[in-house]
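Structure below; questions to follow.
Omission of a single protein chain aside, the complex is shown with its protein chains in their original locations.
First chain written, first letter: the chains are A and B, and each begins at residue 1.
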Amino acid sequence: MTYLIEGETGDWEVVIGLEVHAQIISKAKLFSSAATEFGAEPNSQVSLVDAAMPGMLPVINEVCIGQAVRTGLGLNARINLHSVFERKNYFYPDLPQGYQISQFLEPIVGEGVITLDMPEGPRDIGVERLHMEQDAGKSLHDQDPKRTFIDLNRSGIALMEIVSKPDLRSPAEAGTYMRKLRAIVRYLGTCDGNMEQGSLRCDANVSVRPVGEKELRTRTEIKNINSVRFVMAAIEYEAERQVEIYEDGGNVVQETRLYDANKGETWSMRSKEEAHDYRYFPDPDLLPVDLTQEFVDEIKASLPELPDAKKQRFVNDFGVAVDDAATLVADKETADYFEAVADSGDAKLAANWIIQELFAVLNKDSLGIAESPVSSDDLGKLVGLIADNTISGRIAKDVFEVMVTEGGDPAQIVENKGLKQITDTGEIEAMIDALINDNPDQTQQYRDGNTKVTGWFVGQIMKATGGKANPQMVNELLKKKLGLG
Amino acid sequence: MNSLTDLTIARSRDGLDKGDFSAVELAEAHIAAVEAARDLNAFITETPELALERAKASDERRAKGAAASAMDGIPIAVKDLYCTDGVATTAGSHILEDFTPPYESTVTQNLKEAGAVMLGKTNMDEFAMGSANITSYHGNVINPWKLDDGKDRVPGGSSGGSAAAVAGHLALGGAGSDTGGSIRQPASFSGIVGMKPTYGRCSRWGMVAFASSLDQAGPMTRTVEDAAIMLQSMVSHDKKDSTSVDQSIPDFAAALTSNIKDLKVGVPKEYRLDGMPGEIETLWQQGIEWLKAAGAEPVEISLPYTKYALPTYYIVAPAEASSNLARYDGVRYGLRVEGDSLDEMYENTRGQGFGAEVRRRIMIGTYVLSAGYYDAYYVKAMKLRTLILQEFQQAFEGVDVMLTPTAPSPAFAIGEKLDDPVQMYLNDVFTVPASLAGLPAISVPGGLSDEGLPLGLHLITKPFDEETLFRVGGVLEEAANFTAQPSYLEGVA
Partner (left out) sequence: MDKATVLNIAKLARIKVSESETENLAGELTNIFDWIEQLNEVNTDNVEPMTSVVAMAMPSRTDEVNDGADAERVLQNAPDRPADAQGNPLAFYVVPKVVE
């Protein structure tokens, strides 16, 4: 289903390209040895180089180079063995040098691809490039009525700028792209993907055009969106805004905009027409980056299993449904949790329990899987008890609730609360016989063809056994006894 | 004058070793000379207390037989381009008003650890942009060489203050910097030795950056041997500078063997300019003869790209400078002139903080990097640079060293050559090619002009072959036997 905006003059499609800035996981900054921790006291992680004192010079952090290559490989992209750092010159108080060391004509990573699992099927989204650059500091505008305060802690932290091709066609695709990209960098350990803290930021380039038009129209850039939800909402708003402009006979202005989450609107930041002339040129304080193929191959050999491959393995080896597999691999920790639980023997059951029951618990209290009150070991044991028929699925939910609120070993809880499933067919048969005798109307309904009344019989048995009868067995025995065996 | 200021580094080292005098006495003599010579305006900041402190420490080391190096106890002047810990550093500019670095440049740290005694920070063209030391916020430097016409003359630039200090016997050596000739040309104008090592020999960490791919630290001294001694204490491989080369460091002074037999000396004909004063040509020929007499073989060579070096330089250097000087914005250090908005604050600060020459070069640099002009100017210039470098490389397959004049004229009077910036730029015509190619080069006083002002001879050699430079320079020095003194010294009691 293509995402279309129904305008008054016809249908419009949206063209989206995303530029994502991902903070590289490293202890020190890209060109200085100051720390990169989040939330430190202002200006307490600023070296002389970061403060652009006279005479200061950059020296590159070797780990950052490796992280960029690693990410490029995770995006199935071409690694450029030769790349060049260039200066992007402009004036802003959070840019102490008056230029940002970035890469322009020759980035370290070239074209790649990210495959999205959309409901309609897989969609390949092209990645244009990935390059390394310095992050800027922070401007605080709300500390003083007439002045802006500057904190340079973030200045000089290593960033990867990942630019997609304008292949995205809906807010949903954009959201899925963000989630996939975040999963990949988290799997790789090259970025922690924390959008609230700003270690992953998204700029969305949005344009619209009437369906069937081949050329791209003017695009606007929505900068610094810091959640996946907002990325989708901002794109949706902006696309509609642009359609309205065109249909009113106007023209979209090429400009930078910001998304106001409270109002749900984008607003113009500055006109890109007084465009910056960045005067890029190769940084004369640095030399070109020249990598060997061996270096790249070594990194390639050390890559962990990535989401797509892991998903395939879950489907092939564990028999998990494709959709469930996709959900489980979206986050590496969840995938690892799942595999630990799947060890219990029944992978499909494990998948089900995690996605339905565990996620509900986690979402209620906004917990990540790392903070799960139930360990993968314990959940595995619970699943095992279901798989070997010790308890029914229904009973398991009760046990699970106890595990969540009080903790404890599932087998122990079953024992303590006497929740073991009744599997003694004799007992059940006796109960069924009694029921049939005592309830001739229902029995007759059933024999007349009202199979729905089976549910009533099952319900009665369950009530009588306190839920401990094995439902499957009850069903089978009922059929036999009622004469449709 | 107190004869303690008329020595050389080498003789002072000997005198200190023998105990003829102490480092404190040496320092005191020079401190007094500096104070008495304030009319030359060679210093922006004098550091007599610091000097005495370091001199005292030097004597203590020597007493224990633990002199740090040949520079231990030697009073030096340091160009105000070097960031010195706790000592005001201005780079000759108003925009670095009240800037006191909390760090020491690698080169001056090396000199400090070698035991050198810093007398103060010397005057210079603003941000090293100039060849006459007439663009400093702190006023012009006067060349100690004067003629009877009573006109004040320029010492050359941008290391004019260091040149005047060494020539005027205020310091035994000066740490200068050379981007297009800023050590060598003032050395020529002031009758002293000045050399620029291979690009990458000295660390640029802590040196206020002008043009990153060209800037180099170097010594300014009264003899070639002194330059070798001082350079020894300046060079190092610095991990904090990505362009610092990790090359083995030879004993530079040991290279002064005077033996240049069979050495091939290239004489590039393109350095013979139309309208060049006859005396320059005469001295150049004289230099060739001297080297020939010492057993070397002069070879006429052709470097056709020579004439393009200066315009190439005036694209590359301003381009890098326009970016390097963007950090001077009134936010984190230096001058700040308020404004109603951020941009106004920037524009006021930089408009008032930078002098005319710096503003001009920033404009040139901004323009050649700007959209639409980048390929035509900057890329073009970088291609020319490749050609100039290749030309030198090819030539050095046939010769070991090249001899040229250092400057196209002797020191001119303050106020001359101001009509057209290009006129001023031409001062560097002989020194710039070696800068663009990153080659080591030295200027040695060769003789006097017809009027009686010093003229230098310029040697260029292959990368990392400073030894040949010193060896040949030593031979030239001996042959030239340049004993003339600036008249300023006669006037000093």
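FYI, a residue touches a chain if its C-beta (ideal position, glycine included) is under 8 Å from a C-beta of that chain, and two chains touch if they have at least 3 such contacts.
Here the structure is a predicted model, which is why all the values come from computation and not from measurement.
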Contact with the hidden chain, among A:M132, A:I150 or A:A183, goes to A:I150
Which listed residue, A:I101, A:C191 or A:V289, touches the chain dropped from view?
-> A:V289
Considering the whole complex, which of B:T8, B:S242 or B:T282 touches the chain not shown?
-> B:S242
Chain A residues touching the omitted chain (full complex) = 26-28, 32-35, 41-51, 53, 59-65, 84, 91, 93, 139-141, 143-152, 258, 269, 277, 279, 282, 284, 286-290
On chain B, the omitted chain is touched by residues 98-102, 199-200, 213, 239, 242-243, 245-246, 305, 307-308, 311-312, 314-315, 322, 326, 329-336, 338-348, 350-352, 354, 359-360, 362-364, 366-367, 370, 377, 379-387, 389, 420-422, 437-438
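Rule of thumb we're sticking to: only the chains that are shown with their structure count from here on.
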Taking each chain's mean CA coordinate, chain A and chain B are separated, in whole Å, by 59
Listed in rising order, the residues of chain B that touch chain A in the complex are 82-83, 89, 91, 96, 99, 101-103, 105, 204-209, 211-213, 239-243, 319-320, 322-323, 325-327, 329, 331-333, 342-343, 346, 366, 369-371, 374, 378
Residue ranges of chain A touching chain B (in the complex, touch as defined) | 48, 51-60, 87, 89, 91, 93, 96-99, 148, 150, 277, 279-281, 284-287
